[in-house]
Every structure is written in C-alpha cells, then in structure tokens.
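A single protein chain has been removed from this complex, and every other one stays in its place.
Every chain is named by a letter (A and B) in the order it is written, and numbering of its residues begins at 1.
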Amino acid sequence: MYIRNAWYAAGWCRDFGTELEPRMLLNERIVFYRTTAGQLVAQEDRCPHRLAPLSSGRIEGDNLRCMYHGLLFAPDGQCIKIPGQASIPATVCVRAYPVIERHGVAWIWMGEAKEANDSLIPDFQGPDHPDWSMIPGRMDYRANYQLIKDNLLDLSHIAWVHAASFGGGDATVSESWADMPVTITTIDRGVRVQRWGIDVPMPPYMAASTGLRGDMFNSYDFLIPGIFLLKTMIFPVGTAKELKDGEEPRIKPIFQSFTCQAVTPLTDRTSCYFFGFGPEGDNPELAKVYYDLAIAAFTEDRLMIEAQQEVIDSDPSRRMLPLAMDGAPRRYAGVLAKMQKAEAVHA
Amino acid sequence: MYIRNAWYAAGWCRDFGTELEPRMLLNERIVFYRTTAGQLVAQEDRCPHRLAPLSSGRIEGDNLRCMYHGLLFAPDGQCIKIPGQASIPATVCVRAYPVIERHGVAWIWMGEAKEANDSLIPDFQGPDHPDWSMIPGRMDYRANYQLIKDNLLDLSHIAWVHAASFGGGDATVSESWADMPVTITTIDRGVRVQRWGIDVPMPPYMAASTGLRGDMFNSYDFLIPGIFLLKTMIFPVGTAKELKDGEEPRIKPIFQSFTCQAVTPLTDRTSCYFFGFGPEGDNPELAKVYYDLAIAAFTEDRLMIEAQQEVIDSDPSRRMLPLAMDGAPRRYAGVLAKMQKAEAVHA
Partner (left out) sequence: MYIRNAWYAAGWCRDFGTELEPRMLLNERIVFYRTTAGQLVAQEDRCPHRLAPLSSGRIEGDNLRCMYHGLLFAPDGQCIKIPGQASIPATVCVRAYPVIERHGVAWIWMGEAKEANDSLIPDFQGPDHPDWSMIPGRMDYRANYQLIKDNLLDLSHIAWVHAASFGGGDATVSESWADMPVTITTIDRGVRVQRWGIDVPMPPYMAASTGLRGDMFNSYDFLIPGIFLLKTMIFPVGTAKELKDGEEPRIKPIFQSFTCQAVTPLTDRTSCYFFGFGPEGDNPELAKVYYDLAIAAFTEDRLMIEAQQEVIDSDPSRRMLPLAMDGAPRRYAGVLAKMQKAEAVHA
C-alpha cells in the first residue's frame, strides 16, 4: 500500500512544457498540462464517459478537451461542456490532484486534496538552488520502489556495487564503507543515518589526486514517501575523535557534496528515480563530472536492483533475511508501517 | 460472450489462395484452404491427436494432412487416414465451419452448422459490386471488438477524432457532426441511425472546391454481429425541410458515397476491421482517394480505441458513463443482449 498523504515527485518542472504530459504514478494514470498562466494542472487521465485517455486530447486555453467525443474539462476537473447535451451533471468530472512546483520539482499530492499541506514538501535542494550546481537527473526502473528505497537506506552497498564508480576502482576506498558503524535516529516522517569514516582514503570524485586521507562525515535523511537528502563532508584526519559522541562537526569541511533524490512508484513494478548531485557553488563543469558519475553509479544500482526484482518475482514465496547491516531499512520500515496504519484507520 | 449464430467476415475472398491460411476468430484457431475445385474450407486448426496445428500441415487434393504424425482429414472434418492404424473411430475428427463467399467476403458461421442460414448474410456492397468502386481494406486492432462497434454506432466522434481526415482540417466541417440530432430505429438484428445536416459545409472528399454547402443525409445500419452499412448523400440546401419527419429523400443526390464495414473479434483483445469505402460508378482513381482517406481516418480511430483499451485494462473496475449522445450504442446493446440471452437459453 502506498502512502497517500504525501508529496511525490512527479517530475522536474522543466519536464512539463506546452504539451499534454501523461505520467503513471502509483498505478494511476495522470495527465499534466499548463494553463495559459503557466499553472501546472494534474488530472486523472481518463474521460469518465467512455474511458478514453485525456492525454490524447487537446488543450483549449485553460481547459482540456477529450478528443474522442468532445467533453471539455476545467482545471478543477469539472466537465463544462458535453456536445449534444444541454445540462451537465456534477458527477461528470475527473479527479484533479494538487500540484506545487518547488525546488525545480513538480510535487503531486496523492491523498485527499483537502489534506494537502505544502509544509510537507521536503527541503530538496534542486537545480534552482543558489548554493549548489546540479544537473537534474532521471532514471527509470523496472522494479518496485521499495527495493530502491532499501538500497538508499543502507549505504554499505557502496563497498560492492559502486567499487568501480564511487570507489574509483580502488577496493581500499570502496570497501571502507562496509565496516563504518552507523548512528540511526528516528526523525519526523523518516530516519537519519550518520557515519564517520575515520582516516579513510578520500573518494576520487572529491580529490583530484589519490592518496589523500581524511575524516569523512556522511549524513542522510530518508523521508516519506521516498526522499533522500545526503551530505558528505571531508575534514582533516583527527576531526572526528575531537567530537563528542553523536556531535556533528561545525567547522568548514575541506570538501563537501550534497545530493537530493526522490523515488516515485509508477506501478508496482516500475519506478522513477529523480536525482540531483553536485558540488558547492556555481561550477557547471564540475556539476557535469558529478552528473556523469551519478549516471554511472546509479546504473550499477539499477542493474543490481532490476536483477533482484527478477529473482524475487521468480519465487515470491522466498523471504528476505535481516542482518546486522539492515538497521536503517528496518527502522524506516517501522516509520512507514505506522503511517500506513494511520492512513488505513483514517480511510 | 460472442453471438454464435451469425456470419462473421473471416476475410476478403482474395485473402484465401492456394496456401493454408490460419486465422484466429472469436478465440478459436481456424485454418482455411481451398479444395481442388476452389471451394473454401474452414476447419479447427488443431489436430485432435496431439493438438498440433493443421496449418503447419499439407493440402493433399481436397484433404488436409497433419504433418506431425500424418493424420489426414476430409473437408467435412472427418479423419480418413491414421498411419499405422487400420480402423478410424468417428470421434477422430476436427470441427468444420460453414463458409460462404459472397460480395467479395468469406463469411464464416460460428454457431451450429445445422443452423447456418445464408439469408442472414448482410447486403454488403463489396469490391465486386457493379455500382461502386472500392478497394478492400483491412485494419488490425489491439482492442476488443465492442469498442470498435461503439465507435461506429456514434458518429458524433467524427467531430473530434476525424477533424483532420473527414473534416479536412476545417473545424466548421467536422464539428457540425457533434450537434446533428439523430433518429434511431430498431431493425431486424440491429439498429438504423439517420441524421440530417442542414445547410452544412460539404465534406472535402465530396467536393473538389471548398465553400460548397448542402443538406447532408447520413444513414447507417449496424447489424449483428458487427456489420456497418453506411450511405451519405448530399442534396441542395432546402431539401431536408421539404420532407416530412423521418421521410427519406427520393431525389437523386448531388453526390453520394457508400461504405460497408465488418468488425470481427479475433480474441478478447484483438479484432479485425474490414472495410470498403468508395464512390459510385467505375472510378478506380477516385476509389484510391477514398481508400487513402479511409486508411487515414480509421488509423485515427484505431489509435484512440487502442489507447482507450489500455486505459480500461489499467483499471477494469471503472464503469463507462452513459450520456445523451449514446442513444444508438445503448439501443444496439439491447438488441445484442436479447439475442445473447436467446442463444444462452438455446445452448
């Protein structure tokens, strides 16, 4: 069951231009278009009359015409014209979804419209953020979104999956990820996971030359319904041991990167993964280096996860086996289950 | 449930040559071949022995040999040779279907053979008709035949779907279709739908120059199991108002066209659409113009209907919503339901 009362990333704002844009989200067919004023509208992509897709229709000013038999719908979903029929029952309508564009992302609310609360939109530092340079990325998965979520919640996989990309082909860099202990904290609508790499070799994308070492602080929040906000900071060796347990460093790092990601279920077996990953400041050239690295690394994830999905589907009776490394996925599963239960009671 | 006691269009006669021709019809695998005398034979495409397809077999004179283990079948479906076995039980046979070739179409009877009645073959004016020029056309659909049937039963869709083709890109031509009132009559095994377009712009395929106006009389019969017979006639402006209510014009039209079409279910999600559409008289050049126009227009239908089928299949719990424009589909649904009920009682 998908969480309904949440903002899902439907796409990057730049994906929605002057054409009708159909997207499948949480197994629902939705069509997006912009009004003459540029307001993004999201509606059920299904004419109630004979169930033709409105995305095969035509934008007429602020409204959307079904091009099968000509019904015309206003942005709020109400039908305002039925050819050959004078009166229009209020029941002739399509569902309209609240949409807000923020941080370069089009967020859609999948629950009851009256519950939509824009303070729940995460603090996503997207392509329009002044402090970071990032190229918006997208990857399509043939896998359930839960498998992607679990991948992000346990970064120890970097040791193996990303030996070639984030590890730069150096096992001492990548495999150091497997053994760093993590601190897991439950936060509002999610979990926070933090780890220190003490005196570790710096990842190659942060250091032009190899052989440099540092104390690496890595912290991420994973939030309902699938938002991943991660920062990585490198400090001089010795920084970590001067801090009290659980204390975050307050000094300026030698180097840092930030990545914002969102996983959106399309169907039960397809998902969309949106990501921005880039360096500080206005640095389009380095942003491209980060983007290329992200594509390489996230393709490694995708191939593993899609193969995992195939194995799962070949025998759905097999259960996963929790290990010590699964602390964060397990903690998040608890947060999710509690919220799902609350929605079920509410419904 | 498909109507069984009816003649379905299996194909154009010219489709059936000297080779075995397998066709799926109403979810049944059928193989067609011609005897030495040219008689078209239709049999179940499944050897009763080990269920191999007879369409992978060999025509031997008037008979059909299964090329897996050599059983030989006569045109009536009876097995007449089993290699290595002297006696042939009468139970070793395949179903044979009555087939009649008429109007350039191969009609197949899907019910009990003893019920087959050739007077039920519709008055299809096919490619061999002396008064019309038409090129036989065929289009394959990934959709249930009911969606195609409903499309044909409500021509108000011409206003939207065929704005570019039949409307010639002129909204005043195409959208005039949305508002013409129709007269619906129940006839034997079907419905008749008639409409007048009063002082409307002539469709471009009927008038070489634009700007001409006329009174358009449009009348079609839609018959069990999926036969569509439509004539369109253009008269001088003023003709319509001189006629009594429901009266058909008896004067010669300025221009007229005729189209015969047949929708045949192949499986529950595939259908075949046969059509002839052409001008009067012996006019192969204009027939080609009509044929090209039909391909363009029926492709518009096909894209819409296949998209509609996808939307329906993505959530089969959604029901269609009847509107005023659905009078003819609703009337025909009643005729069909009554006939289905009669067949169910009979069975």
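Everything below uses one rule, namely that a residue touches a chain if its C-beta (ideal position, glycine included) is under 8 Å from a C-beta of that chain, and two chains touch if they have at least 3 such contacts.
Because the structure is a prediction, the values reported are computed rather than measured.
Novice: State which residues belonging to chain B touch the missing partner chain.
Specialist: 27, 29, 45-46, 48-53, 56, 65-70, 82-85, 91-92
Novice: For chain A, which residues touch the unseen chain?
Specialist: Where chain A meets the chain not shown: residues 150, 154, 156-157, 159-161, 175, 178-179, 181, 303-304, 307-308, 310-312, 314-315, 318, 320-321, 323-325.
Methods note: only the chains that are shown with their structure count from here on.
Novice: Quick one: report the Å distance separating chain A from chain B, using the average Cα coordinate of each chain.
Specialist: The separation of the two C-alpha centroids amounts to 49 Å.
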